[in-house]
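Questions regarding the structure given below will be posed in turn.
Shown here: the complex without one of its protein chains, the others still in place.
Coming up: chain A.
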Amino acid sequence: MNLSKALRRLPWWLAAAALAIGCLIWIYPFLWMVAASLKTSAEVFTQGLDLLPGDPQWENYERAWGDAQFGRYLLNTVIVTVATVVIVVVRCAMAGYVLARHEFRGRKIVMGALIATLFVPAGYTIIPLVDLAQRLGMLNSLTGMVLAMSGAAHVAAILLYIGYFRGIPKELTEAALMDGAGFATVFFRIMLPLAKPVTATVTVLTFLNTWNAFFLPLVFTFSRPDLRTVSVGMLAFVGENATDWSGMAAAATISLLPVVALFIALQRYFVEGIAGAVKS
């Protein structure tokens, strides 16, 4: 009896074993990267496949953090990401709310403009965008970078909010309005807290987008190396130190560790947030 049950499960365990090997290969580049960040330059070249360094070389991290300024780049990235996520969530929720629940003149024009720009690739608008930022004196500043990134479409986020707010029964807000709650109170105290699932989705997607952004931070920091984010800093680093493999690996580990740690801690939200994009 037990044996036949075990036999029936056998194919699944075989599949699991195959997948386990696949997954190890899948994440091998990251394991290699962490290992290389703790090796001496000679070890990286001669024992490239070994995952365990002979004697951990922590000074690789000192070099990447201090000399290569990755500490600063990381701080820039955190500032830009947090500011952008907050602005995007608030502005998209507010826009989604009024577009979903209120009839007003000009509503159709706003909706039309949003839908029309649903599929605008980043490379397409970069030239006038940079020119505008320059004329406003916002090129080469983190503020400019944040404003430009929070101004980039995010139409999908607004649409998600619209869909959600439409589904909330009218009675709920009417009751509050009767009690004398104002427009803003209804939104901030009732609607926004109700929209938590959408906010989670928008936060996760915007976070990933901003943390990983490259094109915009690249052109916004051409003449201000101290404002680079980690992705731009990384390209500059290998441009200047093509042979410093262990330094490169340490810098990459510094840049990726926070986001990987965050992902593992909040995995549920990441996965549900992304799944939310296709469900609705």
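As a convention for this text, a contact is a pair of C-beta atoms (placed from the backbone, for glycine too) under 8 Å apart; a residue touches a chain by one contact, two chains touch by 3 or more; residues count from 1.
FYI, contacts and distances are computed from a predicted model.
**Student:** Name the absent chain by its UniProt protein name; which of "Threonine/serine exporter family protein", "Ferritin-like domain-containing protein", "Sugar ABC transporter permease" or "Ferredoxin" is it?
**Tutor:** "Sugar ABC transporter permease"
**Student:** For a quick check of understanding: of A:G54, A:G71 or A:G182, which residue touches the chain that isn't displayed?
**Tutor:** A:G182
**Student:** For the chain that got dropped from the picture, name the residues of chain A it touches.
**Tutor:** Against the left-out chain, chain A lists 9, 12-13, 15-16, 19-20, 23, 26-30, 32-33, 36, 44-46, 48-49, 87, 90-92, 94-95, 97-99, 102, 104, 110, 113-114, 117-129, 131-132, 147-148, 150-154, 158, 171-172, 175-184, 187, 189-190, 208, 211-212, 214-215, 219, 222, 230-232, 234-235, 237-238, 245, 248-249, 252, 255-256, 259-260, 262-264, 267, 270-271, 274-279.
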